[in-house]
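One chain of protein is taken out of this complex; the other chains stay put.
Per-chain residue numbering starts at 1, and chain names A and B are given in the order in which the chains are listed.
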Amino acid sequence: MRILLDGFTKSFGAVTVIENMKLEIKDGEMLALLGPSGCGKSTTLFAICGIHKVTGGRILFGDKDVTRIAPQERNVGVVFQSYALYPHKTVEENIAFPLQVRRLSADEISRQVNEMARLVHIEKLLGRRPAELSGGQQQRVALARALVRRPDVLLLDEPLANLDAKLRLEMRSEIRRIQLETGITAVLVTHDQVEAMSMCDRIAIMDAGRIIQIATPSEMYENPRTEFVAGFLGNPPIAFLNGVVGDGAIDISGTDIRLPKSAGALPSYGARVVVGIRPENLGPAGDVPVKGRISFVETQGRENLYDLTLPNGRVLRSIQPVRSDVGLNDEVEWFMRSDRIFVFGEDGARL
Amino acid sequence: MTGNFRSWPVVLALSLLSAPLLLMYAYLIVDTITNSPVGSFVPNEFTLEHWSFLWETPRGRPNIWRVTLNSLVFATSSCLIVLAVSSTAGYVLSRLNVPGRSFFLAGVMVLHAFPAITLIVAIFLVLQMVGLYNSLVGVILVKAAIDMPLGIWIMKGFYDTVPWEIEMAGIQDGASRFRVWHSLVLPQVRPGLFALGLFSFLLGWSEFILPQVLAPGNQVQVLSVYLASLIADDNNFDMALFKSVGLFYIAPVLILFFAFQNYLMNIYGGGTKG
């Protein structure tokens, strides 16, 4: 089901946290709300499920306006960060609870609970209590409980934050598999860009209560709209340099790097800009020479991550296949690919 | 306690300080089943005669079992009322978005500190006016009302520890706020209910002033009033009898306290009157 937030505004007392947000989640897609803590992504999630009252604007499920509808009647499934399983109920009773509330017959409840348990692979755990389950298993139960009453939309609030690294990887693909199998519209709230990029059809990146950009993961990575988006996506992260628009090129202050002016509108002569270079776009091949000293080498196995300290003290990162010809403290000359460089204005907007 | 200082001098000093206290409790038990020669405190015979109050009712006094039943009714009823009122009001103060919530909370705090015993003259007169003087119902309601602010405060504390997300999940699962409270939150605070129930039962069982003032009649007498009137009767001085009745009266308290001290310690430390 399509979800639409139209002019959504939320205030707590005198403080307005989100103002006039517009967000559309397409039917059957999985959308990530990505941003640092305090950016308003959880507030948005709570507004969709109805735990928060909306200060202004509308929320539509399909064509139905649910803005003033109580959370109990919205038919939204939520998986919380802590899973929020009912500790005194068994797994089976946990999953059955939403159906009991709807007064389904015992046979029907048991049929649907078993079906859901098969979907999330917890058939053998039905008799246990939450305290007897691992984190991943609890996560699966929470998913089953959220999905068992066939909600219009599934909301996931930092679902992987409490898992260790290995389980996180496993549950990432499991949640995506289940979402695809059920075809449900889903919203994932996360501060982890890897989660957002690996699990979702589209990402809405948020900062300070506003959505900065909505796009597919690859489009957002390739084509960030602002300095903030570019800085948030990518691991290892992008490096930024300050520059000034010179004569036919951008001069990076304190170095002799000159970036040729690419096509498109650049600000006038003398304007200050910020240049972003991703680690994979700095290496032995390219068109703009960069001189510097290798100040740190991080071995990642298949690849190495090099920190390149420029004469002005700023650091660029380069990720390259492991090579043995350069080492720590070597002075090297590498190259940037000028066609893969992002240039941002002083306000952070992409130029 | 870090282990870098010797602890035996402290243990020894406190043991000496505690000896009189220990002695009082030890003799409370010993004196009820023994006789000692006049002027001595070393028992020389075992006897059950001091316990005869259990099967013989002295003239002019109510039957001990009747009194015990009254005490039981008094303590249990006021405990149940405290539990009912505290488990609902405590939840509201902890969780629900009601108008004037912070005002209620401040009110409960003030009531908790406020010494309700100062109101006893007015309450005494009111009970007489409405005809609840000398009835268990009246004194039970008064006792429950006086213990209620502490109960609400304790239950609010327990509710505060229940994760919000459990309630959020319940609401998303379609349950009403009442159902969420009743079938999801209340089971989480069961240890709290148990501790508070135990605590307020003990408070009721031990209460003396309220029944003494509001319900002193023979028909509604509770154990504390019974024992106090026994002691106050100058014509029949029998310390061993007093102690036997006293032990009979205190036994449930001691048993419950020792069995469930882990539950109770927090509440006793958390600040009650006295």
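The rule is short, and it goes like this: a residue touches a chain if its C-beta (ideal position, glycine included) is under 8 Å from a C-beta of that chain, and two chains touch if they have at least 3 such contacts.
The working rule: contacts and distances are computed from a predicted model.
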{"item": "From \"Sarcosine oxidase subunit alpha\", \"AAA domain (Dynein-related subfamily)\", \"histidine kinase\" or \"ABC transporter permease\", the hidden chain's UniProt protein name", "value": "\"ABC transporter permease\""}
{"item": "Per the touch definition above, residue among B:64, B:171, B:196 or B:215 touching the missing chain", "value": "B:171"}
{"item": "For subunit B, the residues touching the chain missing from this view", "value": "1-2, 4-5, 7, 10-11, 13-14, 18, 20-25, 27-28, 31, 39-41, 84-86, 88-89, 91-92, 95-99, 101-102, 104-107, 109-111, 113-126, 128-129, 141-142, 144-146, 148, 152, 164, 167-168, 171, 176-178, 181, 202, 205-206, 208-209, 212-213, 224, 227-228, 231, 239, 242-243, 246, 249-250, 253-254, 257-258, 261, 265, 268-269, 271-274"}
{"item": "In subunit A, positions touching the absent partner", "value": "12, 50-53, 70-73"}
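Criterion: only the chains that are shown with their structure count from here on.
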{"item": "Centroid distance [mean C-alpha coordinates] between subunit B and subunit A, Å", "value": "56"}
{"item": "Partner subunit A, residues of subunit B touching it in the complex", "value": "163, 165-166, 168-176, 179, 184, 187-188"}
{"item": "Residues on subunit A engaged by subunit B in the complex (per definition of touch)", "value": "49-51, 71-73, 75-78, 80-82, 84-88, 97-98, 101-102, 145-146, 149"}
